[in-house]
Each structure stands twice: as C-alpha cells, then as structure tokens.
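One protein chain is absent from this view; the other protein chains keep their places.
Take a look at chain A:
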Amino acid sequence: MPPPGICYHPLSSLLEFQGASFLRLCSLFLAPSILRDTLNMSPTQWDFPVELCCRPMAFVTLTGLDVVYNAVHRAVWDAFCANRRADRVPISFKVLPGDHEYPKCRSKRTSYEWYIPKGILKTGWMNKHLNLVPALVVVFYELDWDEPQWKEKQSECATRVEIVRQSLLGRNTKVAVVLIQKKTPLPPGEDVIASERAAALCDACELSGKSLFVLPHTDHLVGYIIRLENAFYEHAQTYYYTEIRRVKSHKEFLNKTTHQLLFVRHQFKIAFFSELKQDTQNALKNYRTAYNLVHELRAHETNILEIKTMAGFINYKICRLCFQHNTPLDAIAQFRKHIDLCKKKIGSAELSFEHAAWMSKQFQAFGDLFDEAIKLGLTAIQTQNPGFYYQQAAYYAQERKQHAKALCNHDASVMYPSPDPLETQTGALDFYGQRSWRQGTLSFDPSDPEKEKVGILAIQLKERSVVHSEIIITLLSNAVAQFKKYKCPRMKSHLMVQMGEEYYYAKDYTKALKLLDYVMCDYRSEGWWTLLTSILTTALKCSYLMAQLKDYITYSLELLGRASTLKDDQKSRIEKNLINVLMNESPDPEPDCDVLAVKTAQKLWADRVSLAGSNVFTVGVQDFVPFVQCKAKFHTPSFHVDVPVQFDIYLKADCPHPIRFSKLCVSFNNQEYNQFCTLEEASKASEVLENLTQGKMCLVPGKTRKLLFKFVAKTEDVGKKIEITSVDLVLGSETGRCVVLSWQGGGGDAASSQEALQAARSFKRRPKLPDNEVHWDSIIIQSSTMIISRVPNISVHLRHEPPALTNEMYCLVVTVQSHEKTQIRDVKLTAGLKPGQDANLTQKTHVTLCGTELCDESYPALLTDIPVGDLRPGEQLEKKIYVRCGTIGSRMFLVYVSYLINTTVEEKEIICRCHKDETVTIETVFPFDVAVKFVSMKFEHLERVYADIPFLLMADLLSASPWALTLVSSELRLAPSVMAVDQLESHVDQVVLQTGESASECFCLQCPSAGNLEGGVATGHYIISWKRTSAMENIPVISTVITLPHVIVENIPLHVNADLPSFGRVRESLPVKYHLQNKTNLVQDVEISVEPSDAFMFSGLKQIRLRILPGTEQEMLYNFYPLMAGYQPLPSLSISLLRFPNFTNQLLRRFIPTSIFVKPQGRLADDASIAAA
C-alpha cells in the first residue's frame, strides 16, 4: 500500500506503453514541471490519515535497552526488529527509556449522564493506540542468578518496574521483566537458587511468574527472541481483549438521545482494538455495525462533513478487510452501498466542491485497495477492475474543478480573512471532519453566522489554489494503466482524450497535443467522425495557441474534410484561417480560448510571419481525411508503346469555399516521367482568392475536377508496369508558405477504402450529370498500367503436311509478309517447340534449318533469333524449318517473328520492336506398323522353335502414313544366336506404299542350339530405310530399327524330315524318304509304324522297331503309289520314342507333310505342258 498522500504518478503507470508510442509518451511525461509537483504533493485535507491506512499491530515498548552504547543490547534490539517477515507475530516494537512518560490516562468516568460528546472520533486516538500507548512495557535488566549483590540488584529492578507502573497509572498496560543473563540457564527445576530468586524477584516487582523472562546472551539469540516475542504477543492480546471489554462496558450507560456519537465512537474503538488484536473477523463485524450507526446519526449541514468523513474511514476499513479476507464482492457491494448512501449528502451548497473532492477520494482509495488486492493475487475482469474506480474518481475530480470554478471566482480584491479561521490552537482539529472555527459545537444552527461566512470564504479561497488538473490527470492516467491491462483499448483512448483535454485546460498544450494526436487515429480508423471532430477541434486550439504551423495546417485540413461533422460556418472560418496561414499571415484565434493564452499565441504567430525559413510542409494524407480528395486513373490497363499514355487525375474539394492550388505533380516508379506530369501555374499568392471559378487550378466545392495528363512511354519500358507512386498537390505558394498534400499511389486517404466499398455495394442510380462531369464515387482508382509493344503489321503463315512421321525431317515452311508502310529491319525468327511443355518432348524434338542431313541429339528443340534480314513494304520471305520428332504424340510449335520499325508518336521518333507469333499443334505418328512373327517351314505359327531346325521369320509392314512412303531398303541384322539358312536379301526395295497398303517379306532362319535363357534368345534387328515418296532427293533416308522379338528355342530328341516330291501323279510311284536324326546323346529305341491310307498303296516297312545311335541318322524309304487325284492325306507316319514319351505324333506333324497333291494321270502327249505346270 503506498502512502495515501502520494498519488500514483502518470509516469509510473504509463511507462508500460510499448514501442513507438512509449517513446512518444515517455518524452511527454518526462517534462519536468508537473512531475516534480506531483511527487512532492503533501497530503491534502482529503487524503486518509496514515494511521487509518496502515495495518494495526500490537504496540510493545522495550525499556532498559541501551542500543547506542551497549553491544549486547544492540544485538537484542536488532534481533527484534530485523527480518520481520509474515511468519513473525505482528508487533510493532519501540525502544523507550525506562522513565518515558506515557500519555496520561484521564480519570475514569463513573457516569455518562451529564456527558455530552463533542464529536465522533478524536484525531489523535488511532495514533495514540498505535504508537503511544503500549499494550505491554518490557523492562530489560542485566541480572544473573548467581549475582553476588543480588539484594541490591533486585531492588533496583523493582524500582524500574515501579517507575514504569507509575507512568502507566490507570491503564491496563502489562509490564514484563526480561533478565539478560550471561550464563546459559540450567533446565528448569535443577537450579534451586534460580527458582528461589525468581520467586523473590516476582514478589519484589509485583509480577506474576508469567511476566518474568530470562534471556541468556548466548549463541541462539534469535531463537530466544522469537520465543520472547510470542510471549509478548500473548500479553498484548490479553491487553487488547481487556480494552475491548472496557469499551463495551461503557455501552450500558449510554442513551440514544445524547450519546449517539458515542455509539459510533465506541463501536469504532472496539473494531480498532480487534484489529490490533489481529481478530479481523470481529473487527469487520464491528466496523459494519459502526458503519450502520454512523448513518443513523442525525445529519445536518453543520455535521454532514464529519459524518461523511467517518463513514469514509469506516468504509475504507471494511473494504480493506473484505479484500484481506478474499471476499472482493463483499468489498464492492459495501463500496456501492457507501456511495449510494453518501452520493446525495452534498452538504453546504457553497462548499459543494468539497463533496466532489470527498467522492473522488472515496473512489480513488477503493481503486487503490482493489489494485493492491490484485497485486496480492486477486484476479480482476474487464468489466470490474480498478480502472473504473479511478475513472470515476477522475470524474468527481472534474466535478470538483467545475464547482470550484463556479464558487471560488472571487474578485482579486477579496482578501484571505485574518485571523485565519482555519487555524486552530494546536494546528490540527480535535475531531475528524469538523470545522475549525466551531469545533465541538453540536448545535445545528451556526452560532455565529459571521464566523461561518468567513470560514467558508477561507475554504473557497484555499480551493482556488488547488491544481485540479493535476489531480484529474493523475487519476486518469491511473485508470488508463488499468484499462490497458484489462483489454479496453477504446476506454483507454477515451481516457487519454480526457487527459489531453485536461492538459489543454492546464495550458500544457504540448502534452495535450501529443496525447490527442496519439489517440486520433483510433477514432479515425473506426470511423467515429463525431468523436474525431471533437478531438480535432481541441487539437486545433492547442496548435493555434502554440502557433504550431504544421499541426495547425494538418488539423485544419481534416476539419474541413468530409469526415468532419462541423457546421459550415465553422468550416468557413477554418478555411479562411487556413488560407491566411498559407498566405503567410496570422490566423484568427480559435473560439473559447483563454484570453491570455490567445494574446501569447498572437505574438507567436506574428513571430512566425516575420521568421523566414523552411515553410514547406509535406503531409502524407494516407493517415487522415483531408478536404481534398484525389483519384488517379489510367485510361486503360495497358498502352501500346506507340500511343501516348494517358491518365486523369480527379480532384474534389469538400471545403465550403473554392480553393486554388498552385501545383500538382505526379510521381512514377520510373522517375523520368515525372517531368511530363506536373501542372503548375505561376500565380501570385495574392491571387489565391481571386479568379476563383476559372482555371484548372481552382477546386470548386463538391465538383469533381478532371485533369488529363499524357506522356510517351519509353521503349525500354515495354513489358513493364508504370505505376503512380504519389500525387502531390501544393496549396499555397512555394515562396511563402505552402503545404504539400501527398497521396500514396493513385490517391485515397484514411476513409476512402471504406467509401469505395460502400459505393461498390450500392445500387442507387446516380443522377445524370453533364457530359464532362463524373460522379466521384463512380471513379475507380487505376494507379498502374502496362506498356506493351506496338501491334505488328506482318503476316506469318505456316505450310506443312501433317502429321509428322516419327524421326523424319518434317518440313515446316514459314512465310513472313510485311504489311508495314516502311521498311522493317532486323527481322528475327524464333521457331521450334513451344517452351513450357513436357520436358521429355524437349529431349525428343530437334529443330534445324538444314534438311539435308539427319539431326541428332545435339540439335536444340527451339531455334532462337534467326536473323532473316530486312523486308520492304509488301515483301515476303520464306524459310524452311525441319523438325525431327523422336516420339509420337502432339506437340505445340511456336513461330515468333520480331522486327524493328521506326515510328512517330506525338512528334517523337521512336524505334519499336514488334513481334508476332503463331503456334501450331502437330501430331506425330508412326509411319508404318511392323508385325514380325515366326512360322514353321509349313507356315504354321510357332510358339517356339527347335534347335537346328529351320524356321521362317515373317515381317509385315502396314503403312500408317496418310502420305505415300517409299521403302528404300530393308535389312535383317541377326543376333549371333541365329543363323540365316540362305542369303538374306531384301524383298521390298523401292516399294511404294500408299496409305493402308502393306508389304511383307520372309527370311529362313535357324537356331544352332537351344538357348538356356528363360525369356528365349534375341534374334536381332530389322532395319527399314524409308522416306516420303514426295520428299526431294536431298532429303535423307530415315532408318527405322525394329527390334525383333525373342524366341524360345528348345531341343528335340528326334528330328524327322521327309524327302518327297512336290506332287504325285495317280498310278505313278512316289518315293518318300524319311530321315530320322537322333539329336540326343543317348541310343534311342524307336517304334515306327505307317498307317495305311485309302488314297495310297505303299511299299516299305509298315511297322519296325529300331535303334538309332547318338548323332546318327536313320533313313526310311517308302514307295507310295497314289490311287486318287487331288489333295490327299499321306499314309501317316507315327513314331514313338520309348525314352521320350512327350514326343508325340502331333509334334511330328510339324516337321513332315501330312498330305500331298496328286495329279491325275495325264496323257503322254501332254508331257511338255505338264512339265510347264
């Protein structure tokens, strides 16, 4: 708890501001004048006395200790007063000499019958029981049990006790004796002398045994001291208990008519003694009773102050104890009740400021208590925190100020009365809350009206010297600190506004301005224009009174703007002042300003006028709402480089009278354009008011002014964005004073984004305006534009024969024709795969200009900037580009032609680069489908081939191309595991295939040995060389390599082949020889039989069993004799191998013919023709 006399200072609470705001405010509060005054503020009449606000503790005096010269005594005293933490008993100790005179006890009243109290509570009473009248007096005396001169010492000690007793005559104060001994005492009972002498000493001093203590001066001093003080504490408690009983005992003598004051007094005393006894529950109970009693007192104008003072004291005690008992709601309820009861008890109307001061103090003290409780762990909430109480305290302080202003406006000639009616003989009042000139008077009518008048006059004159603003600001800043803590930013802002206004009243305009300026943006950003206007009006007054040019101009600008809710006459006045200021003259004073301050200000303004120097003020408008609005709009989002860039600046003034500006400049991200976009009129300052409605430089209120600017973009800026970075509007002349309103980007201020949003939402139809005018809301800011290249005037054609065939050199013919009026130069062609497609396409696409040789991997996918030369008007050129596509699929190809041309824009010659691009999607397909299959010599499909046995490879080429293809040649490149049986020569050389046609060829092959590989053996490659039939001679031939499929090669145990003629003739012998080869390393047992056939007779072995040695061959010879003509089945040969049951006749049928064509028997004459057939 801080001493109540010293209020929290703004510095301490506002130091918590963070960041930039802290820096700003810090400088604000470090201004020395008020700081010093506040810290040194002495307790005023309204502050609670220290003894009320402290925590009452039992008062114990220690005598007989020489703490200055005696080291032992010093150590004892230190042990008592050092380290008094919460775990030590609550005692306040004081060292006094043994012969100290305690306050005299007045003789006890035996009857209250004729006693009439003069007031409720004496001003000295609390202090008396806290600091003057002890509960216990302890007499320290150095005496050991084995003291040789015991008798003498004993009587000296008794004398000392007696002196103390004399001084305390009539009081219940306890006395105790502590013997300081050098020796450690023996355990009780063992030291016979000790107990004897102790008893003797007690007798001599008339002490009970409980009040005699021994303090051995040994190592464990602190331990002994703690035991001692616990014993003291018990004595003290007994003392306060008896005091409570004593006060209570008075009650029965009291009557309600004359002793009403005593009821309160006694109840208060009981409660206070209970507090001293540390019985806070009973203290609280008794204070509550006392509080109710105080309100039962008959109140009148003469004693209302005393009642309120006492009610305030008791209320303070109750709230304090409630917080201490952790029942904050009780405290709040009590406080509310207190305020409700006392709010209307104003008392004398002539001193109504006193009531306000008292109310303010009540709230402040409660706020302090609340805050203290929070520091000790209580949690407060947003809607119930100390801030509200400080705020209310500030409110009453303001009320006090107003009352004081109204009541204490005495003429300067009125002298302070003499003798001072506020002086008392003692320098202080006898009773709390009484008037000094009629202390102890109980009559409700002032006995001496003259005295009363003088007294009131004295109080009023004293009130005049109170610096109210200081009190108000201190309270407000306390409240600000609290609301900041409890998430009330708006409340905080509001209080800061009040602080600012209070500083304004206190004539501290610098601080006022800083505070107001700090919170302005909060109100602006939330769009509370009424509040903003009110703050701005005060701020404008401050800046006027300090002759702060820039602030004055800024606030004027905003007060004239659309966010201001001022009436037009006010706005006119401000505008007139603003124009005056810009013309280097002094403005008229703001209304309602202090006359003296205005005088000072006028002098300051006059000095400003004569002072030369920098008088250009740049104001960034994005943070406020000035009276000129600005919007910039490029005509289109992009401009071709060969046309001038055009944009409009729209300006609108919201002030009541037309205003003239002297300069408008637009800045761009490329500063080279700035010079083209400046509007300036050489006008003298004196002309500002003349010629108002004419000319571009004059803004008529409510009318939108459109200013057109154009410039030629630089060719380097093609493809870049041109952005307006700021628009600067100069008001006033640069030679005198001027203010530069600077809009960032394309205009707009603190309020315009919200307005634009509302305008966009609105579907109100706007009234029709004349052609050259526009609605402000309908203008949409367009602060940047793109510069794009000039429109090309050439044609680009592509000629080609799609689709492209895989791997061919696909020809793309590009024709460029110029339609320009002048020669075009530096024509460049970029052609190839359009970037940004699948990366694999880039790998598999190659572009070249040379079609005579095949391009490989090293060629790029895109040829860039191929110089083509110049083109005269109408001329055309052709360029062939060859593309090789390695994979099928569709590709996008880009052909991009760029050129230079000279042209003029706005009489300015520029060289433009124009470009035109064409894209084409080309599909790539396979030129032909190749099907490869393996067949037996009988052209039967083979799943697998047998080692050493010939088979056929068939290749079918089916043309898939829509264009005719010429197969130049084909080639079979065999793998080592396969051998050709005869010459491998191509059968398809120079064959032309139309769409859908196919070509086939076959090769006879054989595999020497069976492969062991799982997947079969590789057979090799088939290479086809081809080109488009339409392609020219020099176009290279394309070789398409086809990898032949793998084939599974198996061993066969027995190979049978038959030697027979190609046909037979009826009734002519047909010799057939079967060769049986053993392909194994084993001797084979073979059973052979031949089934008869209807079409043949035959000779030869019909059924035989034989052996064939490994690697050898057995021949079987038969003579068939055909009987019927036609395609006849041969007598079927069946072979079974005993070792290989898998070798079936079915397998056999693959190798040997099963039928033969038999010709009919011809005539001999036809032999020649038969031979030909």
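Everything that follows uses one rule, which is that a contact is a pair of C-beta atoms (placed from the backbone, for glycine too) under 8 Å apart; a residue touches a chain by one contact, two chains touch by 3 or more; residues count from 1.
Quick note on the criterion: contacts and distances are computed from a predicted model.
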item: Protein name as given in UniProt for the chain not displayed, "NADH-ubiquinone oxidoreductase chain 2", "Gamma-secretase subunit PEN-2", "Vacuolar protein sorting 55" or "Trafficking protein particle complex subunit 2-like protein"; value: "Trafficking protein particle complex subunit 2-like protein"
item: Residue in contact with the excluded chain [from A:Gln382, A:Thr618, A:Asn902 or A:Thr1043]; value: A:Gln382
item: Full-complex contact with the absent chain, from A:Arg298, A:Lys764 or A:His941; value: A:Lys764
item: Identified contact with the non-displayed chain, of A:Cys157, A:Leu201, A:Leu531 or A:Leu841; value: A:Leu531
item: Among A:Lys151, A:Lys182 or A:Arg490, the residue in touch with the chain that has been omitted; value: A:Arg490
item: On chain A, residues whose C-beta touches the chain left out of the figure; value: 339, 382-383, 388, 392, 395, 487-491, 494, 497, 523, 526-528, 530-531, 534, 754, 757-758, 761-764
